[in-house]
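Every protein chain of the complex appears in place save one, which is left out.
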Amino acid sequence: MTEEKKHKKVFVEGPITPIFIADSLAKHAAKHNIGAHSMFMGQVRADVKEDGQVVTGIEYEAYQEMAMETLHQIREDAFAKYSLTCMHIYHSLGLVKTGDISLFVFTSSVQRRAAIEACDYLVERIKREVQVWGKEILESGETVWKRPG
Amino acid sequence: MTEEKKHKKVFVEGPITPIFIADSLAKHAAKHNIGAHSMFMGQVRADVKEDGQVVTGIEYEAYQEMAMETLHQIREDAFAKYSLTCMHIYHSLGLVKTGDISLFVFTSSVQRRAAIEACDYLVERIKREVQVWGKEILESGETVWKRPG
Amino acid sequence: MMNVLLFGRLAEICGSNNYTFDLKDTDSVCDKLSEDFPEIKRLSFAVAVNQKLVVQNTELNDGDEVALMPPYSGG
Partner (left out) sequence: MMNVLLFGRLAEICGSNNYTFDLKDTDSVCDKLSEDFPEIKRLSFAVAVNQKLVVQNTELNDGDEVALMPPYSGG
């Protein structure tokens, strides 16, 4: 398998838009064996920090080569564990402002349990295992490294 | 509480489109305490029946007054059980063709577990408890009442 | 008089989704329909009176809405 085929596109510059998500969904209308779609979207929160400053966005960086390898393994494990028709994972790089989407996980299956459980499984593994770091940007321009969660 | 306020809009005529879903999502960009969205979409499958005929769509009917009452209770239970920011449920009435969406469940929360678990909970209760019936339309025009699942 | 709503396969078999009867309880409604449409005896269905599920025979009053509902199959 070539690197190209093995590693599906994951990282997108800036936020993942509702239109991008709608397009991803619409592409599955032609797959007539699909009965269920499950989606997870991570949205950047305007958390208030100890000093009262509000988060205005998160700047993401990744160790892309290693993250793609990790995601490939997570994807393989999910396909082995759940009876899925399709699986898509997108993560932002660079600045994502408060209220915008930075993570989009999308699973599809014939029966609903597989899509629902696989989506949950993927989100938890991505959060724990993928080489991505977020830096919260505060109102003043100061930055705080996001804590794992 | 008036009936109007108590009963959020649920039933939509025909399929639930990707654009409708994108719009629902986009409306939440202004809610800056949301950190996670979970979505479930039910899509009409081209199942093959015993006689080899393929399903071309499902025609949905509901006992709307009772279904709204049931959904109101399910919604209240979900809000009591999970720490949710938002919850939306949409179900089609009338004809939904193969490949199109007939059920859309959408939950949002500060931390991801609440949105993920509530979405799962809602889907299972809706499938079991809401007064909706689907009639599969076959290629020949013959119909088969959909089995619960 | 009470309005009897029929859904899904039941409406199909009974030829209408809506009958008006003057009967004393829910069992009488089921008996009347089973007599006219014996095929429905083979079906399992739930009964609601004024949008509330009832599991036992329930007395009916003028203006009540009775619903006979096969297993739900939405989504």
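Here the chain labels run A, B and C in written order, and each chain numbers its own residues starting at 1.
One rule holds in what follows: a residue touches a chain if its C-beta (ideal position, glycine included) is under 8 Å from a C-beta of that chain, and two chains touch if they have at least 3 such contacts.
Every value quoted in this text rests on a predicted model; they were computed, and no experiment measured them.
The undisplayed chain touches these shown chains across the complete complex, A.
In the complete complex, the hidden chain is touched by one of A:Val55, A:Met87 or A:Leu103, namely A:Leu103.
Only one residue in the set A:His32, A:Lys97 or A:Lys135 touches the chain that does not appear here, and it is A:Lys135.
Chain A residues in contact with the hidden partner, per the touch definition given at the top, are 42, 60-63, 65-66, 69, 91, 102-103, 123, 126-135, 145-149.
Everything that follows uses one rule, which is that only the chains that are shown with their structure count from here on.
The geometric centre of chain A is 23 Å away from that of chain B, both derived from CA atoms.
Note: centroid distance chain A to chain C, computed from Cα atoms, is 49 Å. Taken residue by residue, chain B touches two or more other chains at 42, 123, 149, whereas all remaining positions touch fewer.
None of the residues of chain C touches two or more other chains.
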